[in-house]
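All protein chains but one are shown in place.
Naming follows writing order (A and B), and every chain is counted from residue 1.
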Amino acid sequence: MSLLDVSGLGITFGGLKAVDDVSFAVPAGEIVSVIGPNGAGKTTLFNMISGVYLPGRGTVHLNGVEVTGQTPDKLAPMGLARTFQNLQIFHEMSVLDNAVAGFHLRERGSVWADLLGLPSVRRRATFARDGAMKLLERVRLGDLAEEEAGNLSYGQLKRLEIARALAVDPKILLLDEPAAGCNAVETEEIDALIAELAGEGIAILLVEHDMKLVMKISNHVVVLDQGRKIAEGPPEQVSQNPEVIAAYLGADGEEALHAEG
Amino acid sequence: MSKWIQLAILAALIAILPVFFPSGYYYRIGALVFVNGIAVLGLVILIGFAGQISLGHAGFAGIGAYACALAPEQFGLHPALALLLGAVLSAGIAALIGRPILRLKGYYLAVATLGFGILVAMTIQNERALTGGPDGMAVEELGLRDLLRDLGWRVSGGEFWYGVCGIALLIGAWIALNLRDSPTGRAMRALHGSEIASRTLGIDVARQKLVAFVISAVFASVSGSLLALQNRYITPDVAGFMHSIELVTMAVLGGAGSVMGGIFGAAILTLLPQVLTVLADYEQVVLGVIMVTVMIFMPQGLLPSIARRLRRTRK
Partner (left out) sequence: MDAFLQFVFSGLTVGAVYALVALGFTIIYNASDVVNFAQGEFVMLGGMITWFAHDAGLPLWAAALIAIALTSLVGVALNKLAIEPARGAPVISIIIITIGASILIQGAAQLVFDKQIHRYPAFSGDAPIEVMGATILPQSIWVILGALAVFVALWLFFTRTLMGKAVLATANNRLAAQLVGIDTGGIMTLSFALSAAIGALAGVLVTPITLVSYDVGVALALKGFAGAMLGGMGNPKGALVGGLVLGLLEALTAGYLSSQYKDAVAFIVILGVLFVMPQGLFGKTAAERV
């Protein structure tokens, strides 16, 4: 059984089938990438899986439990975390507080204790703080912990979102273009981090435009075009698929797909 | 700045300021600053932490004030218990209306809270038989001062309420500062930053907003109660639209994101009319100009902007 099972998922916006009958699975410890041209429905698919949009059709199973249409705050305790294509950072909080907020499920307690500043609050806060620091160091933001998040660079914020998502202690992590806007060095770092996370048994679902990155680290690639799945398989197989190349990647795409050799 | 340093500064200010008071009248103004400060702390939590607007919080101040006026008169309840009753009532009403109201955002939330505040004010104004209508009603003596006198501690009315409200403000500030860096406060500030991201972290956004709303309602209610008990008289103005606006302006002008900023704003805007009386007819014009210019040039509010500037010059 896979960690995430998506079956026949679809949604319609104003008569337009933004996503139509998409099925795939993500096993634990594997990296599955969703690729496709702009407007193919990748982010919409993410939004349905993570409960931001209510799917019109189809089902989502998490660890064998049906979670179709569950809200994001119900999915987080079940081990689903995500990042956002256009950043959703808590700009006015410190970098550390952003990461600590990710520990919400594990650090929350009674509101009364919080209001009265009881010792139990400090215990929980210390636990979350230590955990957040470790995660920040992991994404190399440890030095910036006390900085206001709004002052960070784009690439740093991308990494902060990953740290914050990891704070949820996810079994499956949805990454929406984690390397977008990052330079070559940063991309390589993120690439290594993703591989490392998969190595720890986390299932990774990735949307990414950087084909080099996708082809290098994915175990499995799902290709979307105009909301429909047109191909899936191991990266080397998908990159050879004439339909994928002809139907949507075009000549440039072919070049990109084979850039790795 | 750490929680305890901030509280120490606040306590020191409250304790030392009377040395400079030229007359007993200033104790009353000081107490008024503290009373307003308490309501503003609630709005700091609601607006500054959770990012939700209310243009109707004077409604809760009205509930607190009239609980202290009515409960002793109608049921013979002790005024101190009436304050608690008002707080519980405000919390209950906030919890009840908060769910549907807090689904709204931005201007829609503004008009809904405004509507709630106006309904409370209107009820107080129209139920003349009970509340005396627009003329207001008398409030029973708290009685604590007599108790102190029996214990051999003679204080004037002004000094007594200055002390009581000062302590209440300190407690309020302590609670607000506790909340700010607690998991609940962090969740509130997170949803202020991005609701969608907060939800993906498992934060129950609707619940956190409701908690902020209920807490802020209790602060406003206590503020209204203390005002009524202190003045021994209360009019529907305490629940009026202008009072709601006053409170929000204090919070935002001072710096809604920070506890000390909110108290600073309450102090400035409570003292300003006292100072502006020398301007007589120009009072409103000056107040309007201050509101507009501060918001344009210091959108974060006075205290945070000043602090930031100081930090920059030190660098």
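Note that contacts are C-beta pairs under 8 Å (C-beta built on N, C-alpha and C of every residue); 3 or more make two chains touch, one makes a residue touch a chain.
As the structure is a prediction and not an experimental result, all values here were calculated from the model.
Summary of contacts with the chain left out: across B:Gly76, B:Pro100 or B:Gly152, the touching residue is B:Pro100.
Only one of B:Val275, B:Met295 or B:Leu310 touches the absent chain when the whole complex is considered: B:Met295. Screening B:Tyr66, B:Phe116 or B:Phe219 against the full complex identifies B:Phe116 as the residue touching the chain left out. Summary of contacts with the chain left out: across B:Ile167, B:Val285 or B:Leu310, the touching residue is B:Val285. Interface with the hidden chain, as seen from subunit B, comprises residues 47, 53, 55, 100-101, 103-104, 106-108, 110-112, 114-116, 118-119, 122-123, 125-126, 196, 241-242, 245, 248-249, 252-253, 256, 281-292, 295-296, 299.
Methods note: only the chains that are shown with their structure count from here on.
Subunit B has its Cα centroid 42 Å from the Cα centroid of subunit A.
On subunit A, the positions that touch subunit B within their shared complex are 50-52, 71-73, 75-77, 81-82, 84, 88-93, 97, 100-102, 104-105, 107-109, 111, 113-117, 121, 124-125, 128, 164-165, 167-168. Chain contact summary for the complex, subunit B toward subunit A: residues 3, 174-175, 178-179, 181-187, 189-190, 192-194, 196-205, 211, 215, 257.
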